[in-house]
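Only one protein chain is missing from this complex, and each of the others stays in its spot.
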Amino acid sequence: MISYRKELIINLPKRRGFVNITPQVNNALKESNIKEGLLLCNAMHITASVFINDDESGLHQDFETWLEKLAPEKPYNIYHHNGYEDNADAHLKRQVMGREVIVAITNGNLDFGPWEQIFYGEFDGKRNKKILIKIIGE
Amino acid sequence: MISYRKELIINLPKRRGFVNITPQVNNALKESNIKEGLLLCNAMHITASVFINDDESGLHQDFETWLEKLAPEKPYNIYHHNGYEDNADAHLKRQVMGREVIVAITNGNLDFGPWEQIFYGEFDGKRNKKILIKIIGE
Partner (left out) sequence: MISYRKELIINLPKRRGFVNITPQVNNALKESNIKEGLLLCNAMHITASVFINDDESGLHQDFETWLEKLAPEKPYNIYHHNGYEDNADAHLKRQVMGREVIVAITNGNLDFGPWEQIFYGEFDGKRNKKILIKIIGE
């Protein structure tokens, strides 16, 4: 069994947004030289997500509107968490979108359907955040 | 380490529904001959889910009602994604229900609690959709 680990760093210049990280994950897979196995990709911060969906800007606007409806940022004082912080909504949004994805590795490639792309979802940005890639296999 | 891969194909004759795929996943596990490891089962399409919950038809009606409340199908024009498409709601519903499950494999079996069953959740059906099963272990 081989294992491989890499961290990505993202600094989004606004509070919320979605970044397609599929190219970086693919690069990590190539560096690992693993041909068969499982790849874990997770946000290392609890106000961010890694998820798989469509690379379509209209859909990303819909995600933003929808998450704001389900777990609005403001007013800040509706959340107990927001004593010294203002990011309770980010912790909730992250639960809807998820922390991590697991991708099958087959013949040295991400074993994806036709439209699957990996996204980093930031809900409390404007600072360095880390993403972990861990691959195990052969 | 052994790895095993299989695709399932599902064509649901309506837009939304839930299908218990535990028997097919179990068959794949038996074919793999893997006794200890991890099994990944994921929707290969981004308007569908694989998740674990209860095989109870009343609950499945509750999921349908609840998901329509959280992310309604119509009116189509409330979603930016629905320019050439009408399935923005399916992309949102899939985030609530999840893309994938990971199941422990122990003594050659799905290592499940008493009521755990694996479901495919379709949110934009009436066409062929693929599910991936990948198992690694020994």
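Every chain is named by a letter (A and B) in the order it is written, and numbering of its residues begins at 1.
To be clear about the criterion, a contact is a pair of C-beta atoms (placed from the backbone, for glycine too) under 8 Å apart; a residue touches a chain by one contact, two chains touch by 3 or more.
Predicted model only: the values in this text are computed from it and were never measured.
In the complete complex, the residue from A:5, A:74 or A:126 that touches the missing chain is A:5.
Only one residue from B:11, B:33 or B:61 touches the chain missing from this view: B:61. From the options A:8, A:28, A:71 or A:105, the residue with contact to the unseen chain in the full assembly is A:71. Taking the complete complex into account, A:99 is the one of A:15, A:35 or A:99 that touches the chain left out. Listed for subunit A, the residues touching the missing chain in the whole complex are 1, 3, 5, 38, 40, 42-46, 70-71, 79-83, 88, 91-92, 94-96, 98-100, 102, 130, 132, 134, 136.
For subunit B, the residues touching the chain absent from view are 1, 36-38, 51-54, 56-59, 61-63, 66, 70, 96-98, 101-102, 104, 106, 111-116, 136-138.
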